[in-house]
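The complex appears here without one of its protein chains, the remainder shown in place.
Labels for the chains are A, B and C, by order of writing; each one numbers its residues from 1.
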C-alpha cells in the first residue's frame, strides 16, 4: 500500500511493505506502532527511536501533537493523489481562501469592502473574543470576494466571514 | 420512581419526586446532578453541598469513588426489592461464599482440605503475586465446600478457588 | 479562624484558593455561572451556588448576589481572587457593610491605588519616583493631553485610568498619530472598564517590568517577598514571570532599595493583605513606580516557590486578624522559579484565541514542577472568560536548571482539543536573550520570532507524517476488517523491532 502524507505543503511518500517495514522516501525503516489504550495516543518506534504522539482526525485530515507542536497532515493513497495531481496547489493565483471565525465573538470592525484589493497581512476583520480584540489578517495578497459579515455582528465559531481570491503576482522574478 | 440503594449492608430509600427534588429517607432534598463530559465523573449538588464522584457499573452494582474512598452500591427499584425481601441476607447460616482470586498469581499454599471447618480469619489460600505472598482468609466461620485448586497451581484473576458454607452460629447471644 | 469562605471567582485561581482553605480546615463555598456548572471549582468546593448566565456582568461581577449567597450560607469571609471584583472598592465596602470579611485590603486602599493617576500622585508624595506623565492631573480632555504630550516627550503611552491587562493602552511615537490613538484607547477603556478616562506616561525604552510582592497585616507590619521579573509580555499581557529577576541577580543593593520603596508605597495607602508594586526599570537601573495591584497576582506562585511562603494562606490569616507569620529578616529565597502562562491561543497564527473543548490533558509531573489549573478533559474554553488554561511553574537550584526543567515540562504537557501557546514558550526557552536573561518589555513584540519553533517543527515533519500515515492505515485496515469480507484478517500488525537510529 502506498500513501502520500502532506505536512506544511511538504509531501512524504510512505509505502507499507509488510508488518514491520515501510519505505519512507528512499529509506527502508523498521517501525512499531502501539496504541495506548482508550486514547488517540500512539507510541511509534522507528529504527529504535521512540516517539509519542496524539493523532486524531480533524476536518478531513489528521492532527498530530508531537513534542509540544501540532501538525496538520493530509493523507492520500497514491492513486487518489494521482487523480488530483493536476489541481492547483494552495497559494497559487486564483486560489480562493475562506476566512472562518476561529472562535465565537463579536465582529467589532470590518475594515475591507467587497472587491477590495488587500495586501498580505492586511487586517480583514477585528473579532472581539475572550476579552481581547483579535485581528484576522489576509494570508496572502488578493481581493475580497464575498463579504458575509458587518461590523457589530456576532459570529459563531467556524462561521464563514469572507472569501479571498489570490492575486496573480505582479512582480514575478524570472 | 422509588429506589432502594444498599451500601455496606445499610439501605437508603430514594424516591424521585420531580426534576429537582427527591425524598431521601424522610427528608426532601434539592439535587442537581451533572455529568462531566466523556467520563464517568459526576458533580452532585445536594441542598447546596457539592460532591464529586466517579460512578461506574461493576459486577451488577455500582462503584462510587468519593473523597478517596470506594463504595459498592446496589440499587433496586422498590418493587424488585419487595419481591426479594424474604431472601436470606449475606452472612446468615448456610450462605455460601465463593473465594475468587483477587489477582492472577501462584497458589503457593492451600492449608485447608475439602469439608474442613474453618474459623473466621483463618487462612484458606496463600497466593503469590506482585512479588508478595498474600493470605486469603475466611470472611466468617464455615466449612470448605468445593476446593478447586492445589498448591503450586497458577490461577487467573477472578478464578474460583473454593466455596465456603457459613456455619450456624454456636454461641448466639439472646 | 474563619469557618467558611466564599470564593468569588472561577478557574485556576478559584481552585488555588479552595486548596488553601482546605489546607487550613476552612469550609468553602463556590459560586458559578451557567457555563461553569461542571467546572473544577464547583466540584472542589464544599458548597456551590449558581450566580447567573455566563457573561461575567451577569454572574461573577454580580457583587450583590454574591453577598446575598454568602449571607444565606453563613460564610464569614469572601476571597475575590484576581480580576472580576478583586479591585472594586465598592465591593470591598459592601462586604464590610454586610459583616463579611473581604480578604484583601481596605476599600480606601483599593480606591487610592485604583485610580492610576491618584495612585501615582499618592506615592510620589511619599517620596517614590514615578514615571513622568500626567499623574495627578485628574481627567484630561483630548486637547489637554495633546498639549501635555511634548512636555513628557515621545515615545509615550496612553493608558486607561481604570485600566489593567493591557486594555486601553496605546504606544504613541509622535504628535500626528496621537489624536486617533487617544480615541481608540478611550473606546477600549470605556468598553472594558466603563471609564474612558486616559492619562499619558513616558515610554521608558529598554524597560524591564519588575514587581515586588508585598504582604501586610492589620498591625502596620509590611514586608516584601522579593521581586518578580515580568518583562516577557505581548500587548502588555504577561506571558512568563520569574523570580528572582535575572536583571537584579548580581545587584543586591538595587533589589534592597526597590524592596524598601515598595514597602514605602504600600505604607502610603495604609495597606493590609497581599499586594504588588509594579516598577519599570530602565537600562541605567533607574526605577519608577508604575502602579500597585491591590490583590493576589496571577504570578504569585513564583514567589511562593522561591520563598516557601503560601501567599494565599497568609492572606487568609492576616484578613482574620493575625499578625504576619514572618518578619522581613525571616524571608529567605532559594533557587529560581519560572512561570509560563499556558493560554488557548495559536502562536503560529498571530496568537489568535482558540476556543473549543479540551478532549485530553496530561500535565507534566516529577521534580520541581507545579501546575495550577482549572481545566480538565471535557472542559469547554468559552469566549466568556480569559484564555488562561493553566500556569506551569518550575523550580531549579539555579536559573539554568529552571530553564531546562521548563523545557522538559513543556514537552511533557499534552493538551488536545485546542491550540495552545506551548510552542511559544518552547521557543522562548531556546532563545538566547531569554536564556541569558537579557530582554525587556518590548522583546516579544519587536525581536522575538517563532522561526526557531518552526525550525524545530521541521525536524519532526517526517515523524508527524509517518505517524499519521500509520494511524490512518491501521484504522483503514480495521474498517476493512469490520465492514469488509467476514473472516478476512488484516495482514498488518505492528510489532517490536529494533535497529540503529534513523538520524
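We adopt the following convention: contacts are C-beta pairs under 8 Å (C-beta built on N, C-alpha and C of every residue); 3 or more make two chains touch, one makes a residue touch a chain.
Predicted, not measured: the structure shown is a model, and the values here were computed from it.
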{"item": "Visible chains that the absent chain touches, using the contact criterion stated earlier", "value": "A, B, C"}
{"item": "Contacting the left-out chain in the complete assembly, out of A:19, A:49, A:78 or A:128", "value": "A:49"}
{"item": "Contact residue for the chain not shown (choose from B:7, B:145 or B:165)", "value": "B:7"}
{"item": "Touch with the omitted chain, as defined above, among C:145, C:169, C:342 or C:369", "value": "C:369"}
{"item": "Residues of subunit C in contact with the chain not shown", "value": "15-16, 19, 22-25, 37, 44, 47-50, 69, 72-73, 301, 304, 308-310, 332, 334-335, 362-363, 365-373, 376, 397, 401, 404-405, 407-408, 411-412, 496, 498, 500-501"}
{"item": "Residues in subunit B touching the chain absent from view", "value": "1, 3, 5-8, 10, 12, 14, 16, 18-20, 22, 24, 27, 29-35, 39-42, 44-49, 51, 53-56, 62, 64-71, 73, 75, 102-105, 129-137, 157"}
{"item": "Contact footprint on subunit A, counting only the chain that is left out", "value": "32, 34-39, 43, 45, 48-50, 52"}
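One rule holds in what follows: only the chains that are shown with their structure count from here on.
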{"item": "Separation of subunit A from subunit C, taking each centre as the mean of its C-alpha atoms, in whole Å", "value": "31"}
{"item": "Inter-chain centre distance, subunit A versus subunit B - centres from mean C-alpha coordinates, in Å", "value": "53"}
{"item": "Centroid distance [mean C-alpha coordinates] between subunit C and subunit B, Å", "value": "48"}
{"item": "Set of subunit B residues in contact with two or more other chains", "value": "none"}
{"item": "Touching two or more other chains - residues of subunit C", "value": "359"}
